[in-house]
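Below you'll find the structure, written out as structure tokens, and then a few comments.
Apart from one protein chain that is not included, each protein chain of the complex appears where it belongs.
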């Protein structure tokens, strides 16, 4: 069984490319936005984590499979779950579907590492970040 | 008579929007890139100005007239000239033309203010920045 | 007296620039997003206007004054009003304030022209677009 955090993105006019569909680079930003929204419960939210506590979650590994194109006006549903929690790192899985038809759009995985942004060194995940991640962990 | 600094931009695949032409927001970035290239002769270049000297040139005023659409594969020629130099500010004019046909694309004006990025306060333009701007000043 | 359409933007992690504040180019996109949200009541919404009816509202003129910097984590409130409605064109005014403090951030004006996206020619504003714009018109 698994739980996921759901975030919805409305495709913007400027996200379309010369092929007439969403440019693939934007998908990674939607996933990052989903992570930021998921981290809202931490002290200061994701923005406070970065600007006040000077901690970040830079992505060190990405894997993505794109199954169907997305167009202007589409709504994309991003379900975020947690595949693995390490001392400093977390493996996030984002399942993207068309908002209405629920057609599969893409599966994207990010491994992010909790990083001290002043020294650019990894740090153990703070307790309030862990508290957000643990309930979203998939169980096998 | 006037002199200008010429910078060329190749339109990218992802700069096209859902209307099939370049999204208007990208034009401002091309002008900013032109300014950065123009400032290459200052101590450390524009990047050194920002990251090492902690001085920036945030835009405080923009005026733009768009005359003709730009498409994927187009090359855009940006001619930068200086309309006015103040103590802290500079009024830049960017004339954009299609690279080959030389058709008029847009006229864009930015007023930028030399700013201490630590305190976010205006500062007099440093001598090396002035030395880049003065020869590009249009004379009436 | 005037009425305005209010749209709120949460500043994203990737909208910050090397100076540590929001990159000025993003403001134009937020205004475009505000316009798109404002046009939701038209037949098919703004996306339907563009993709199905093949009509767009490209920006032909921009004026912007930036008063105070915006940072990661800020919420920006965009109040859109209509300064002038022509046969094919509309002059939009966007007043941007910090979401909480209500400090003035920027005043941005876009003139947009209703355009047939197949032929790239101006067309009279359709009735349903006018019906959205007219109640937002400022009266002097």
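To keep things simple, chains are lettered A, B and C as they appear, and every chain counts its residues starting from 1.
In the analysis below, a residue touches a chain if its C-beta (ideal position, glycine included) is under 8 Å from a C-beta of that chain, and two chains touch if they have at least 3 such contacts.
Values in this document were obtained by computation on a predicted structure and should not be read as measured data.
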- List the displayed chains that the omitted chain touches in the full complex. A, B, C
- Quick one: which of C:16, C:91 or C:133 touches the chain that's been left out? C:16
- Task: For the chain that got dropped from the picture, name the residues of subunit A it touches.
- Result: 18-21, 24-26, 28-29, 32, 47, 50-51, 56, 58-66, 69, 115, 117, 120
- Could you list which residues of subunit B touch the chain missing from the display? 11-14, 29, 32-33, 36, 45-48, 50-51, 71-73
- Query: If the missing chain were put back, which residues of subunit C would it touch?
  - Reply: 13-14, 16-20, 23, 25, 72
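Definition applied: only the chains that are shown with their structure count from here on.
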- Note on the structure: With centres defined as the mean of Cα atoms, the chain at greatest distance from subunit B is chain A
- Query: Which two chains meet at the most C-beta pairs?
  - Reply: B-C
- Message: Using mean CA coordinates as chain centres, what's the gap between subunit A and subunit C in Å?
- Response: 28
- Spell out, as numbers or ranges, the residues of subunit B touching 2 or more other chains. 18-20, 25
